[in-house]
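Down below is the structure, laid out as structure tokens.
The complex appears here minus one protein chain, its other protein chains still in place.
We just call them A and B in the order they show up, numbering each chain from 1.
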Amino acid sequence: MGKKGLSKVDLIFEKVDPKEVLTKAFKMTSDGIIKEMLDSGLKGRGGAGFPTGLKWKYTAAEKEPVKYIVCNADEGEPGTFKDREILDKVSYKVYGGMAIAGKAIGARNGIVYLRGEYRFLLPQLMKELESFHKMISEIGYDFKINYCLGSGAYICGEESALFESVEGFRGEPRNKPPYPTTSGVFGKPTSINNVETLVTTMMIIKHGAAKFTELGTKDSRGSKVFSVSGDTPTPGIFELELGMTVQEFVNEFGDGDTKAVQVGGASGFCVPRKKFQNTIIGFEGVPTGGSMKLFNSSRSMYNVLHNYLDFFVEESCGQCTPCRVGCQQLLKGVEKVKKGEVKSTYLNELIKLADTMKIASKCGLGQSVGNAFRTIVENFREEIIY
Amino acid sequence: MIKLTINDQSISVPAGTTVLAAAKKLNINIPTLCNHPDLCVAGICRVCVVEQTGARTLIASCAMPVSEGMDIHTNTLKVRNARRHIVELLLSEHRSDCTKCYKNQKCELQALANEYAFGDTVFLSLVEDHKYNIDRSSPSFIKDDSKCIHCQRCVRTCAELQSVSAIAVANKGAHQKISSFLDRPMSHVVCTNCGQCVNRCPTGALVEKTYIDQVWDAIYDPEKHVVVQTAPAVRVALGEDLGYDPGERVTGKMVTALRQLGFDSVLDTDFTADLTIMEEGTELLTRLKKILVDGNKELALPMFTSCSPGWIKFIEHKYPEFLSNLSTCKSPQQMFGALAKTYYAQKRKIDPAKIVSVSIMPCTAKKYEADRPEMRASGFKDIDYVLTTRELAVMIKQAGLDFRSLESSNYDSIMGDSTGAGVIFGATGGVMEAALRTAYEIVTGREIPFKNLNITPVRGMDGVKEATVKIEGCTDDWKFLEGAELKVAIAHGLVNANKLMKEVRAGKSPYHFIEIMACPGGCIGGGGQPIPTSMEIRKNRMKAIYAEDEHMVLRKSHENPDVIAIYKEFLGKPNSHVSHELLHTHYTERDSY
Partner (left out) sequence: MYQVGNLVKELSDKHGRARESLMPILQGIVEKHNYLTDEAMVEVARELDISAAEVYGTASFYTFLDTSVRGKYVIRVCKTITCSMKGKAEIIQTLEDMLKIKVGETTSDKMFSIVETNCIGWCHKAPAILINEIPYTELTPEKVVEVIKGYMQKKIITGTHGEKRAK
């Protein structure tokens, strides 16, 4: 059972006076800000969950005079739309988070990489950015943010692919090391943080780490914005305290007939009804960047899996073998199994392939294709075959 | 130094060393595909994955720098299973018609399949799902996408070594492919036909277009008189495809082999290399005179060499405003072709229509050059077929010759004599050195003052080399050059040529004469040379070229008796009217994409 149950929170969208928070932040030392983040236990909200304080600490430690803070607004994970809402409603808090991060790591330049699908937001965001620039110059702080626009490529949400894209190249993930904290965009030390993470950092500065740690669990501190969709009477965006079980989530959002929840989007995990009770949404259970999709019993999980695989076949950057060819094999494989053209035991070979993709792919995309594949095939095997 | 263990053996290596390189030091072999010693790290084929204790995933050893205390295992079950999967995945999108493939037994994927993926195929074939394209448009090479394993070695070669990027990675996901601009035929894009990509392709996706069958047909045709010429760089590399180590000279055996294959006359491109020096040297000196003394404003400096057809196509595409800086001399191959069906035919009293002229070249661009419409000065196609060093090795094997046991023999006469100056055309700086040996002597009447005639500043593997030669004690005809400092530069690999050209374009180039070879190392590293290639291999071939030079009795082009004879009997003097008709050419501006 989740320790906390389900409780709604209003932190991300809470109205604050940015000038007041930033003035407070700029008076702190770099170490002070980083300590606050470390104490808060904040983990990245994009999905990977790297501790934000550590990321800033590593970037701060680099001697390079030019550094960057990059806001990852390439929200492409199927089922995730909370960053759009955050940018739409409280972009000043995103900019504020970037300025705080800039202060922490010693960066004077910020880049927001906005996915092309959200271009309609840009005029409004630019206007708000102008006010923000004016406001921080009033505080007497030197920090400048620029926008880079994506053009429809899921993989650019991967940090190093995003850098490639910013630099004008195909969004192909780089080899790591070097990590972004040493060599990120334009080869400079870079802290790249998700939209929501940046807003959260601003709220941590405002309320203090201690207040933040009151929320959530040991492994998953704080609250999180969830994007809820699928078979639910109440689709939308909800900020919830971390630590609930899938059951608690389904009780709130399900339509009474929920048979599975896909947590974390196409690259996440499928939780079947029998595991709702014992699965915690968070880093101790199933991690998520916020995507929560509910499926009721009218849905074919074969169709769900097929849709996801189709997605990856197209959105893989195509450079590394396990991902480029593996995705095609998984898709073709389940199609052939469905049609009865190969034996259903071929699924076992495909699960092994998914495991290879998990350990041998170059980046997080290929490494996570197996998550949905394995959890759907294992839990809904009969739906895949018949 | 960083200390780590690989397969329980300790080793210390400098920081920045990759796991792959560290393993190599321990003689632990890790298979690779996308990795190539001439190119930057890609880390994309994933064949080289190994297990690092404590790591969540396997790591690509080619891309992973060592770190202190690292514990690596290269041959665990996990690693072997992953590698097998990866090789199987590559095979599933590869058209495996191995027995018919030109790269059969020379294919790196095939070798890996043999090691990791023999037996039943694990995955479904994807070959039919892709609409693979086979591009035969270039006279030099074939690009067969159905054999491509997406290692991107070709793309990196074209970008990093040649700065051409005629091919790039296009699309993404399942549709990702190696593509020219809009997937246009290779004959219609900026491709220079240099064949460096062919040299580095691990499979049969990029191979030379072969004319072996046509040459056999000519040889067996009793009506035809088949002459063959061999380029300088072939003799120092052919052996590699026949079981010799890189850098072994096989000149004499090669000549015997060609004769045994049935060629009617075995001649030497070195002869026309010497002739090139006479023509090009004279052209340079005349150009200098016209510019410096006569104040001619139309002629341009620096003058560029014109022997490398890859370079010619490069400048035609990329720097067409400098075409008048190019020497008008044809390449040695094409000079030879024009003379074989004129001078040679007359001397041997053979109907030129019955001559089939074959050249053995270290080069794929030469195939294209032979096809250029201007290369018909003899009234026929001057060169009928161009074979690469590799194709010659194939023919030798097809003929069942035991190459090692062949006796050495000499080239036939009339256009078979050569000097050391002709030989060194095969290495970067060689044309320059040969030109300087002759030009200096023409101007001063004395040998160029370098020990043993070895002009070392223009030798070696530096990407751009330069030298200054002070001209003193000129004969009366050349007094205007007295005390002048002739500034020369040499570039090899088009990425270096591009650097020099940018300087020229910016008006910052101080040189009078620039030698450019399209391929790294010059012709010894040509796109038609044995595979594999690496800096070490090219250095060995280069050493062999200079050894060949040192062993020649004659080392200056103007002393070549065949050259002296042809001027006396046929051409008159360098840059004569006949020379211009047969041995000189013009260039064409081309699109820049």
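FYI, a contact is a pair of C-beta atoms (placed from the backbone, for glycine too) under 8 Å apart; a residue touches a chain by one contact, two chains touch by 3 or more.
Predicted, not measured: the structure shown is a model, and the values here were computed from it.
Chemist: Please pick, from A:E36, A:E75, A:E196 or A:E383, the residue that touches the omitted chain in the full complex.
Modeler: In the full complex, the listed residue that touches the missing chain is A:E75.
Chemist: For the chain not shown, which residue from A:S151, A:S297 or A:N348 touches it across the whole complex?
Modeler: A:S151
Chemist: Would you mind spotting which of A:W56, A:Y92 or A:Y118 touches the chain that isn't drawn?
Modeler: Counting the whole complex, the residue in contact with the absent chain is A:Y118.
Chemist: Using the definition of touch stated at the top, determine which of A:V304, A:V325, A:V369 or A:I384 touches the missing chain.
Modeler: Only one of A:V304, A:V325, A:V369 or A:I384 touches the chain omitted from view, namely A:V304.
Chemist: Applying the definition given at the start, please give the residues of chain B touching the unseen chain.
Modeler: Residues 164-172, 179-182, 189-190, 592-593 of chain B touch the chain absent from view.
Chemist: Can you name the residues of chain A that touch the chain not displayed here?
Modeler: 75-81, 84, 88, 115-121, 148-154, 165-171, 186, 227-231, 235-237, 266, 293, 299, 303-304, 307-308, 311, 314-315, 317
We take it that only the chains that are shown with their structure count from here on.
Chemist: If you look only at chain B, which of its residues touch chain A in the complex?
Modeler: Against chain A, chain B makes touches at 41-47, 49, 56-58, 60, 63-65, 78, 81-82, 85-86, 89-90, 92-93, 122-124, 126, 129, 149-150, 152, 169, 171-176.
Chemist: What part of chain A is in contact with chain B in the complex they form?
Modeler: My answer: residues 153, 155, 170, 172, 175, 177, 312-322, 324-329, 332-333, 336, 342, 349, 352-353, 356, 358-362, 367.
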